[in-house]
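Note that this complex is displayed minus one protein chain, with the remaining chains in position.
Naming follows writing order (A, B and C), and every chain is counted from residue 1.
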Amino acid sequence: MLLQSGFDVALGLGLLWVAWQALNSSDLFKAIVFFIAFGLLMALAWVRMDAPDIALAEAAIGAGVTGALLLGALARLRASNAGETTMGQAGNGQRRFMASRRLLWIPLLLMAAGLGYAVLSLPGYTPGLSAQVAANLGASGVSNPVTAVLLNFRGYDTLLELVVLLLALLGMWSMAGPAPPPSAEAAAVLDGLSRFLTPLVLLVAAYLLWVGTRAPGGAFQAGSLLGAAGVLLILAGWRANVASTALSLRLVLTAGPGVFVAVAAFSLLMSGQMLKYPPAYAGILILIIEIAATLSIGLTLAGLFLGGRPRGERKSP
Amino acid sequence: MNAAVLYALVGVGLYSLGLYALIVHAHLVRKILAINVMGSGVFLVLVALARRGGEAGTDAVPQAMVITGIVVAVSATALALILVVKLAAETGYATLSGNRQE
Amino acid sequence: MTPTDWIAALLLGMGGVFFLAGTLGLLRFPDVYTRLHALTKADNVGLGLIVLGLSVQADSWVVVGKMLLIWALVLLAGASVAQLIARSVLRRGIRLWRQ
Partner (left out) sequence: MQQLYLALAMFLLLNLGAGLWRVLRGPTAADRMLAAQLFGTTAVAVLLLLAQAFGEAALRDVALVFALLAPVTAVAFVRRLWPEQGNSRDTD
């Protein structure tokens, strides 16, 4: 018991310290490395919060996507000499603001104290919706409560989240122009690593998708893993030979929300309510949506990392 | 004080640190990091408070919200980073115009 | 504590020692090449010993297999990353440490 509390206190203080460093380190690269470490500690915190589903998502996103995304952006910023702002670049308003920085602590401390007080004064025992989730779990088609909430009880939330993902990619495509060309030919070690790891990542993604119906895992975790595999392949210099206008690419990108909407329409016809699956088909419907969503999430994340519209060219042999 | 309250307080701390950094730093990548830390703080509060169910078990609804939240946060971050990259390519600065000398 | 427990405890303790050695190397070694060496070797041995220690007491062979797979993946990552970073550092012309 004492050890557990010690672990929690050390982890909590570590989170706060690492976050502080990630936000206020003088060097932006240093800040990003601290932010990567922050994601790792967050995954441990989710484990301690009895939320292995979230820990899986945080691990896949944090280790596979966020770090690479930030480092790639930093490299592009350095190319246009904007990797760092020195105080000399800061305007007068900014400098005057720096002087009043100390005063900023007062309202922020008051806010933090207020929020802390609010947290402490909440009633200790609040079952929330766990009783309802448990009562309806049998009819949901899956036995992992988190997957049941995501794809059955609050399916429309998840549907709209998938649309948000798609919008982020479309926003990037419309602003960023064509993707930067692949960097030089990958070293043999990197090439071999990407060839060896990618099939394994696909396998583990399929495993997480499958196991997600009854244990921690599911479409978001599996999709994030697929996205990470895409990041690795892009870094190794691989490019799929599809342009952003290719039908195949667009079909996979929209498969998640598309299948979800189709199922919603199907359930509207069958039971008169959107996304109210007939219990007999619930399991299989959820699995179909999850497979489509996994593919869309993975491709969207990889596309976001690409940093522009795909040009439609193949890796030169 | 049990673990749930401890982590909820850490979440409040993260949110406050993030808000501070969001206000004081001009560099937009730092602002993006700050928003991400604030988001993590909110997620932590949500999930920590979902653990007060006792024997009824952990509430799965906030957990599901946080999972989608993490994936949406990373895609929003990617979009924001591309905006900053484009801004820097056009202007040579990764800060908003009010925060720099012209 | 049964004899198996003692063996597990011994292996786990040794694993911890190797992790400590890796961190000491990371903190105390004089340049990036030596630190690379400390990290990617000591920690992987440490993880291997911890996996062994946990395997002695694991419930099933499936668990043992999964832990061994995890260890193999970490070894692969460590070896590849060490090579990639060392190569990149060398090409940037960062000098080797000489006494």
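One rule holds in what follows: a contact is a pair of C-beta atoms (placed from the backbone, for glycine too) under 8 Å apart; a residue touches a chain by one contact, two chains touch by 3 or more.
These figures come from a predicted structure and were not determined experimentally.
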| item | value |
| --- | --- |
| Chains in view that touch the one left out, judged over the entire complex | A, C |
| Of A:82, A:149, A:162 or A:228, the one touching the omitted chain in the full complex | A:228 |
| Contact footprint on chain C, counting only the chain that is left out | 1, 5, 8-9, 12-13, 15-16, 19-20, 22-23, 26-27, 32, 35-36, 39-40, 43-44, 46-47, 50-51, 54, 57-58, 63, 66-67, 69-71, 73-74, 76-78, 80-81, 84-85, 87-89, 91-94 |
| Interface residues of chain A (partner: the chain not displayed) | 3-4, 6-7, 10-11, 14, 17-18, 21, 27, 29-30, 33-34, 36-37, 40, 43-44, 47, 52-53, 55-56, 59-60, 63-64, 67-68, 71-72, 74-75, 78, 183-184, 186-187, 190, 193, 197, 200-201, 204, 208, 211, 215-217, 221, 225, 228, 231-232, 235-236 |
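The definition used in the following text is that only the chains that are shown with their structure count from here on.
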Chain grouping by contact, computed as though chain A were missing: B | C
| item | value |
| --- | --- |
| Distance between chain centroids, defined by C-alpha means - chain A, chain B (Å) | 12 |
| Distance between chain centroids, defined by C-alpha means - chain A, chain C (Å) | 28 |
| Between chain C and chain B, distance of the C-alpha-averaged centres to the nearest whole Å | 32 |
| Residues of chain C engaged with two or more neighbouring chains | none |
| Residue ranges of chain B touching chain A (in the complex, touch as defined) | 3-10, 12-21, 23-27, 29-30, 33-34, 36-37, 40, 43-45, 47-54, 56-68, 70-72, 74-79, 81-86, 88-89, 92-95, 98-102 |
| Complex contact set, residues of chain A against chain B | 4-5, 8-9, 12, 15-16, 19-20, 22-24, 28, 31-32, 35, 38, 42, 45-46, 48-51, 53-54, 57-58, 61, 65-66, 69-70, 73-74, 76-77, 80-85, 89-94, 97-98, 101, 104-105, 108-109, 111-112, 115-116, 119-120, 122-131, 133-134, 145-146, 148-150, 153-154, 157-158, 161, 164-165, 168-169, 171-172, 175-176, 218, 220-221, 223-224, 297, 300-301, 304-305, 307-308 |
| Complex contact set, residues of chain C against chain A | 73, 76, 80, 83-84, 87 |
